[in-house]
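Of the protein chains in this complex, all but one are displayed in their positions.
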Amino acid sequence: MNARAVTSDVLLGIVPIALLVALWQAIASFGYAPVTLLPPPGLVFMRLAQQLLTSRFQHEIAATLFRLFTGFSIAVVLGVTIGLLAAASPAINAVVRPIVRVLAPLPKVALYPALLLLLGFGHESKITLVAADALFPILLSTYYGASMVEQKLIWSAMAAGTPRRQILFKVVLPAAVPSILTGCRIGLVISCIVVFLAEMITSTDGLGHVLVTAARTFQAVDMFVPLITISLLGLILNGLLQAVRSYLLRGFPEV
Amino acid sequence: MISPRALISRSAPLLACLGLLGIWQVAALILNTDSFPTAIEAIRAIPSILGDKESLINILASLRRMAIGFSAAVVVSIPLGLMMGRSRVVASFFNPLLMVTYPVPKAALMPIIMLWLGVGDIAKMLVIFLGVSLPVIYHSFQGAKAVEEKMLWSGAAMGLSAVQRMIRIVLPAALPEILTGCRTGLVLALITMVTSEMIARQSGAGNILFNALDMGQYDTVYAMIIIVGAMGIGLDAAFEKLRGRLVKWSEPGFDIPLSFA
Partner (left out) sequence: MKVLPSRPDVQVDPAPARGQATAMIEIDGVSQVFQTSGRQNHLALSDISLTIEDGAFVSILGPSGCGKSTLLYIVGGFVNPTEGVAKMKGKAITGPGPDRGPVFQEFALFPWKSVLGNVMYGPRQQGVKPAQAEAQSRQLIEMVGLKGFEHFYPKELSGGMKQRVALARTLAYHPAVLLMDEPFGALDAHTRTRLQNDLLNIWERDRKTVLFVTHSVDEAVFLSDKVVVMTRSPGRIKQVVDIDLPRPRRRAELLLDPRYQKYVVDIERMIDDTSEDELRP
């Protein structure tokens, strides 16, 4: 795609967002909604900027990010490992596949009360929930990528002298990286969503908690702030992942 | 006669369920704390929940809200996604908006929506509507985008108008992908429903869960989890059957039920 097309796309894409913000501003200015319910965008963004400078809010962001990263990392390590093993060994696959089919459609947030009972109301229960939710897309895409590796790649490596036990690590894993990263992207979005929700349901800190607290005190402005924050966080993290992806996949043809 | 091998593979999910319940049972017995009842104790509590008229009405109301929210989302999202798939202008218009709202958990909008619309059904259905829309739009978009240009040219040559081509060529061709989106949407609907009820404690399955938690009725908590889990698995399985019927002609999609939360 040439530069002109990209810029026109971006410009076009900003339009609905800009329109929405303009609409927001219009509704607020014309008084169609009381300030307590729908504060004008200017106010919200000012409050956001204000909050970002306070250490309290930074602490909330840190708490959310910590749980997000920890849960996501666990999901990546477990998901990739199990996915690779299931692709490599029919025996493991036979055990893993039905379990995944049963657990995957299960709304894991339903497990949250149980996690609270077992692990307490602190970080652990939220991290576990995030990991449990982010695990499945990563596992499945790893399995999918690993089982689709071109047979001739494996044969070429074997003929070059690679012993069988090293094939998984030296050929299958690198060849599956594009698929794994796609799963990671989904897993990352899920992690953002889940950590926020878990904090909303029960927590003593974190962005979700900020939202709920603001709701209880009917502070509309303070309710918008964490929402916008998590949205921005999601975008930034996604952007980082894309950068990592571009680097790791520099040799792979565009899919 | 079914061979023993086929029998095992068909009943594998069931075996997996039993296996997981078994592990639960053993773990609970080992841990032996009040807050972790055994699987059997939890299962025994199920009839009392389903038998209680109040709870049953609650749960059914939840399902009703979910159904309405889901249907509305599907009706709006599929055409939008299809149009995005075939028109770059439309796609560029909506894409960034969707990408920005993607990481925002729709259930998190509950408090705000409740502020505006009160605590009635509409608030909950709106949240479900928003939550389901995204995956359905995305998958409809992808499915429509992938439709071969040449199929549409053939259609145009046969005299079909743009709208007719959309309905009679793009829609069926994109249907497998659309249904994948619907499947994800269905799981999301259930999750959004439960989560929004956990947040805006008022009625519904999520509410029952947390009430039981607050009141220390641990058996009920776990029993409710099983019920919700069974709903999720049941809905998913039913949908898969429907999907198989509708798109018999396509290759079996890789079953990635992208569940959120």
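The chains carry the letters A and B, assigned in the order they are written, with residues numbered from 1 in each.
Definition applied: a residue touches a chain if its C-beta (ideal position, glycine included) is under 8 Å from a C-beta of that chain, and two chains touch if they have at least 3 such contacts.
If you're wondering where the values come from, they're calculated on a predicted model, not measured in any experiment.
Remark: the absent chain touches shown chains A in the intact complex.
Of the listed positions A:Val171, A:Ile193, A:Met223 or A:Leu237, the one in contact with the omitted chain in the full complex is A:Val171. In the complete complex, the residue from A:Leu43, A:Leu118 or A:Met158 that touches the missing chain is A:Met158. Hidden from this view is one chain, which touches subunit A at 150, 152-153, 155-162, 171, 174-175, 177, 250-254.
Here, only the chains that are shown with their structure count from here on.
With centres set at the average Cα position, the gap from subunit A to subunit B is 18 Å. Subunit A makes touch with subunit B in their complex at residues 8-10, 12-17, 20, 33, 37-38, 94, 97-99, 101-114, 116-118, 133, 136-137, 140-141, 144, 186, 189-190, 192-194, 196-197, 200-201, 208, 211-212, 214-215, 218, 220, 223-224, 227, 230-231, 233-235, 238. On subunit B, the positions that touch subunit A within their shared complex are 12-13, 15-17, 19-20, 35-36, 88-89, 92-97, 99-105, 107-109, 111-112, 114-116, 187, 190-191, 194-195, 198-199, 209-210, 212-213, 218, 221-222, 224-225, 228-229, 232-233, 235-237, 254-261.
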